[in-house]
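Here the complex is missing a single protein chain, while all its other protein chains stay put.
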Amino acid sequence: MTDLIKVYKINSMTNSDLQTLISSWNSELEFSEAESQFLNITVKPEHLHELLSQLKSNTETSFDYLFCLTGMDWGTDLGVVYHLESTTHRHQLVVKVKTSDRENPTFDSVCDIWSTAEFHEMEVFDYFGIKFNNHPNLKRLFMPKDWVGYPLRKDYVDEVNMIIK
Amino acid sequence: METTFEKNSFKSEEYFINMGPQHPATHGVLRLLLTIDGEIIKNVEPDLGYIHRSIEKMCERDSYQQIVHLTDRMDYLSAHINNEAVCLAVENALGLEVPERVKVIRTIIAELTRLASHQLWWGVMGMDVGALTTYFYGFRDREMINDIFEETCGARLTMNYNIPGGLMFDIHPNFVQRTKDFVAHFKTKLPEYDTLLTGNVIFQKRTKGVGILTKEDAISFGTSGPVARASGYSCDVRKLHPYSAYDRVNFNEALFTEGDTFARYRVRIQEMWESLAIIEQLIDNIPEGDYKTATNAVIKLPKGEFYQKVETARGELGVFIVSDGKKNPYRLKFRSPGFSNLSALKKMAVGSKLGDLVAMMATLDIVVPDIDR
Amino acid sequence: MGYFSDIYNGIKTLLTGMSVTGKYFINARKEIITQEFPNNRDTLKMFDRFRGEVVMPHDENNEHRCTGCQKCELACPNGSIEIIWDRVIDEETGKKIKAIDKHIYHLSMCTMCGLCIEACPTDAIKWSQNFSNSAYDRTVLTKVLNKPGSKIMPGVKDKE
Partner (left out) sequence: MNIPLSITKNIHDWLFEVMSAPVATVVEKVLIAVAFLGFFALAGLLLVYMERRIAAFFQLRLGPNRVGPQGIFQTIADALKLVSKELTGTVKADQFLYKLAPYFLIVASLMALSVLPFSKELHAFDINIGVFFLIAISSIGVIGILIGGWSSNNKYALIGAMRSGLQTVSYELSVGLSILTIVVLAGSLQISEIIEAQRNGWFIIQGHIPAVIAFMIFMIAGTAETNRAPFDLVEAESELGAGFHTEYSGMNFAYFFLAEFINMFIIAAIGTILFFGGYLSPFGITESIPLLGVFWFMIKVLGLVFLMMWFRWTFPRLRVDQLLTLEWKYLLPINLFNIVLMAIIVWLGLTINF
């Protein structure tokens, strides 16, 4: 059984190798392994698309599987968390992007890199009001089309429907 | 010389069709906006949210014990596996080691859940392509599993048998015998599934070469579970990131490369055999011991981010917990398998016929509450 | 020649499929899997652990085991349980203790998760095995679990 796991984890890069490699592309990245089981990269919004497309296209990293795309509200900052996995090397990575602009938060869409992002970004837009540039069809996905506000933001108030314990 | 023949004079007209929210083939309240030219599909646009209950928002309010029962209501056909995902995430975050007995029981029940889900899927798959009788044969076998669940967990569908730290109560004394009876029974019935439907020439014509998803697309669309494995992408979480007792059982990952509807069908039939094999390996070897480890009445996770993935009957379910050290999570995100699988539908369906769409939807095995959450 | 072998194989698979359903048709009387539900309601026995609804067992002296600690109320994810309690003077010790006035249970809001029964330190509430609890009026589903005039069993104490 352990052999099988080994077969599945072939060519995997360790977190420190990944960090060395990725930091050589862009010096403005923040790396962190604290409080998480993955290597976390925090990237500035303007470098987001460039970094992510490089992460996918580079043969050493080749993160071709975006398995989770989460919208986040850190109280002051809004952001998106990308969970990436490589189907060839089987290593995993987390990329975070933040913005403090709560009125009109905007990031670049990653639909052209991973097709799955189209639906996930719609979901993030629906819940957090984060807009994505170059998204083909950005609209409310789950909430009614005329819903006011973004329900998963921490400052969202709805006295009728929400029961606070 | 300019020809007087105008292409436009023969132009066919496209029109919209609302498939759903109430439609027999959408398996719940999913609405598909179809653009159709005759019988040929030009565009598919899912319209979601008809059963949206904002489970993620509710999770931010509830304690960790209370979150578990909400996950029953997401993908209700793999309720136990969803429960397990949250419990594993909380246990890993706390650094809690659950007893061996718990791990084995969880694995057996998870595989029974997978079998029940695939049996229901098989019945409904047959019904979607027009063979109504399969539905009852699938349900006959599923009923035995539901009885096992009801006897041990107290409920047939939304069991809520897991709690962070173990199980709510020990297995029922009849559990082992009933499970063995079921395995013996189902081993005689599963070949019947093949003779009735798999081999049928009409069924094969309906499914072979329909709704092809290439490996590249499967990865790009983030598909997982049987849908991805039918396209040749090996993604079984039970193999890649073993949890519970999956590291000590011997089973094969069902893998096909055709990527069409028939391959997805065969992956699930193959998975039923593998699940039976897993149950057979474990059912005689349930170790003695406690059925749970003690946890505090109020569970507080340490500050940080925790991700746990499990393999449900539909694919990879991810639970992403962001904790700020309080008794309820700061943010909890469910990466549901059906959501990503559904996004690949457009890629598969465009250019095929209305009847094919129904077969594709059947093998995507969508559970709408899992998508809408 | 593939044309004719296609036809032959096609007809063969169709006939094997028909043999499966035909076999069940002949044995139809033996293998019926459905139940005639409302007719067998009286004889239908549910499993011991079946989660029908939450009840509070009382003994012959009309005494229950609930101390009014409200742990079930806290454990409930959807607010199905409300406890109205009061402080009364304990006859033995003379101290003021908590006692329930009403243990209100909203069956209409309950999701049968079982967390309240897990949380109860004195085993005051348990699952009953009754089923088909639907009613035409919602108010019927709001139940008071302790019987009128009931008292706490002597000797049952909160674990503080």
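In this document, chain identifiers A, B and C correspond to the written order of the chains, with residue numbering beginning at 1 in each.
Convention: a residue touches a chain if its C-beta (ideal position, glycine included) is under 8 Å from a C-beta of that chain, and two chains touch if they have at least 3 such contacts.
Computed from a prediction, not measured in an experiment: that's the story for all the values here.
A.B. asks: Report, in label order, the displayed chains that the undisplayed chain touches.
C.D. replies: B, C
A.B. asks: Since one chain has been left out of the picture, which residues of chain B touch it in the full complex?
C.D. replies: That gives, for chain B, the contact residues 15, 17, 23-25, 39, 126-133, 135-137, 140, 196-197, 200, 202-203, 205-206, 353-358.
A.B. asks: In the complete complex, the non-displayed chain touches which residues of chain C?
C.D. replies: So the residues of chain C touching the unseen chain are 7, 14, 17-18, 20-22, 24-25, 28, 31-34, 36.
One rule holds in what follows: only the chains that are shown with their structure count from here on.
A.B. asks: With chains as vertices joined when they touch, what's the shape: line, ring, star, complete or other?
C.D. replies: Per interface graph, the chains form a line.
A.B. asks: Can you check how far apart chain A and chain C are, centre to centre, with Cα atoms defining each centre and the answer in Å?
C.D. replies: That pair's centroid distance is 42 Å.
A.B. asks: Which positions in chain C are in touch with at least two other chains?
C.D. replies: Where chain C is concerned, no single residue meets two or more other chains.
A.B. asks: Please output the residue numbers of chain A that touch at least 2 other chains, ranges allowed.
C.D. replies: Only 163 qualify.
A.B. asks: Sort out for me which residues of chain B touch chain C in the complex.
C.D. replies: Residues 62, 65-66, 68-70, 72-73, 133, 136, 139-140, 143, 147, 150-155, 158, 160, 163, 168-169, 172, 192, 195-197, 199-202, 297.
A.B. asks: Show which residues of chain B lie in contact with chain A when the two form their complex.
C.D. replies: 48-49, 52, 54, 56-57, 61, 217, 219-224, 233-235, 239-240, 242, 247-250, 302-307, 309, 316, 318, 320, 322, 331, 333, 335, 339-340, 342-344, 347, 372-373
A.B. asks: Within the complex, which stretch of chain A touches chain B?
C.D. replies: That would be residues 1, 4-5, 8-9, 34-38, 40, 64-68, 70, 72-73, 81, 83, 87, 90, 94, 114-116, 118-120, 123, 127, 140-144, 151-152, 162-165 of chain A.
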